[in-house]
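One structure is given below, represented as structure tokens, and several questions about it will come after.
One chain of protein is taken out of this complex; the other chains stay put.
The block that comes next holds chain A.
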């Protein structure tokens, strides 16, 4: 009887581990959020001409955006890798690679679309486009990771739509979406999934 319960538990956990990307760390979200807020601060300075690296504000913005992207993704990977090591699992196997590839599709399309907006001199809509495409990517990704991520995705889309109607608040909404929401969400995820596991491991 006891072994039957164990068997079912084992089946359930194996199914989950083999179809979902569960090594995403909550700290990754917090780190990405902090990076985004710092990036937004620089972007704000650039927009209001308080700061310039190259003399061209568009190029300055692209540089800041690139640094933010690299740092956020890099830190995200770093903390996820650490979590994977801690729970004794590999971050990459053929299944997680597939999940990751699927997740990248809306992001790449979104990136191209933002580029089109910039070329078209509609860069005031870039914040909205980033939020919306990122939200779509998260909702997709949530189906194959922690389901709660889909709520974050929905919030990003709502912010993106608002930013579309109120482009003058684009940077502010972007900072809320990529900065504050990430920090709130990362903290929540850390407490819900990682912290519990960490403390039960040390028992």
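Here, a contact is a pair of C-beta atoms (placed from the backbone, for glycine too) under 8 Å apart; a residue touches a chain by one contact, two chains touch by 3 or more; residues count from 1.
Here is the rule we use: contacts and distances are computed from a predicted model.
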"Exodeoxyribonuclease 7 large subunit", "Proton-conducting transporter membrane subunit", "Transcriptional regulator" or "LLM class flavin-dependent oxidoreductase" - which is the UniProt name of the missing chain: "Transcriptional regulator"
Listed residues A:90, A:147 or A:192, member touching the removed chain: A:90
For chain A, the residues touching the chain missing from this view: 1, 4-5, 7-8, 10-12, 14-15, 17-19, 90, 93-95
